[in-house]
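Please read through the structure below; I'll follow up with questions.
Here we show just some of the chains, and they stay where they sit in the whole.
Per-chain residue numbering starts at 1, and chain names A and B are given in the order in which the chains are listed.
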């Protein structure tokens, strides 16, 4: 059955913003190394990171009809997350759809498929993480669903989950645990800064983390 | 049999230029979604598009001899298009060959294989779309052909066809239909601009394209 779920809950915008600033690697660690999409999910822009609230799209391969449906559901700060129901590298999304999404306050797409007009998208400031770039056009014939749970690039995404994305990839944080993950993220950020200074001064991780005894116990030989 | 076809017809330069400005996605749509190379054909430069007239090269895997032969056939505005006769990721082409091709007015290569000296090529303003980057050298032992029909990254290319290439990939427009494809391309460009303004103002594709009745008829449920 094809459905559009209209009223979804979103996480606290201030937490979303802080997660975007912390970045994928740190958030992923903070939530126990879960929620990461596969490494073929790559940005079309460089040196940029952000976070947003997921509006999910389940679409047939080669059919982008549901993106039009999803755009109506977008709110300020949302990220569209699209998973095709079978592997597909076609170009579901381009500058016209981005124009429409931006008019509703959405500034990013995560898609386990292709996008096109990538030069224009970069120029517009619309961020994309995708598994392909392709000009190949899609049809509008078969229904899918909006705001249902999807599996996108190996990660489960529920509507309203927080999507953190940067040059390292894309990580999904469930809305329900956002606050506690952000706490752990902040703890990591704080601890990392201290470690960074010690490492920059020439101290070794072997000493900072007291690894030498355990390495010896496991049998490492220096020759 | 290995042949070099010396006199090939080329399309009208003004049409070629306009297609380059229109870009791959629009031209591909305008000619009925045909002629696109596979999505692993990627540019080595960013935010750049162009079009040219194809000089085709069929070469054995790991053998770039025919590029030297092809360069003699180049004219101002040509793009070399090389397909190996079996999959190969070796570096067929570098800065010396680019220097030679540029001396004849050619400023781009499309190759279903590898290239090298990519930093230099970018600095020289020689554009490349390839399926690999590799320093691996090739030999000059076995003949191929120049200006015969080839299949490059899944697309049929005849010598003199128009090659449109940008960040989204590479599309081939048969020389014979160039004019009519350009007409349809222009029509799309004109229509897109109007749509872009409506979408930017917040109108939805659902309404602009009158999709709601058909979505309902297919059974889409809003919950």
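Side notes on the structure shown:
FYI, a contact is a pair of C-beta atoms (placed from the backbone, for glycine too) under 8 Å apart; a residue touches a chain by one contact, two chains touch by 3 or more.
For clarity, every value in this text was computed on a predicted model and none was experimentally measured.
Of the identical chains in this model, 2 are shown in place, and the full complex in the file is built from 6 copies.
Going forward, only the chains that are shown with their structure count from here on.
With centres set at the average Cα position, the gap from subunit A to subunit B is 31 Å. Against subunit A, in their complex, subunit B makes its touches with residues 23-25, 28-29, 33, 36, 39, 42, 46-49, 166-169, 171, 192, 195-196, 199-202, 204-206, 209, 211, 215, 218-223. Within the complex formed with subunit B, the subunit A residues making contact are 1-6, 65, 68-69, 71-72, 89, 91, 94-97, 99-100, 102-104, 114, 116-119, 122-123, 132-137, 140, 142-143.
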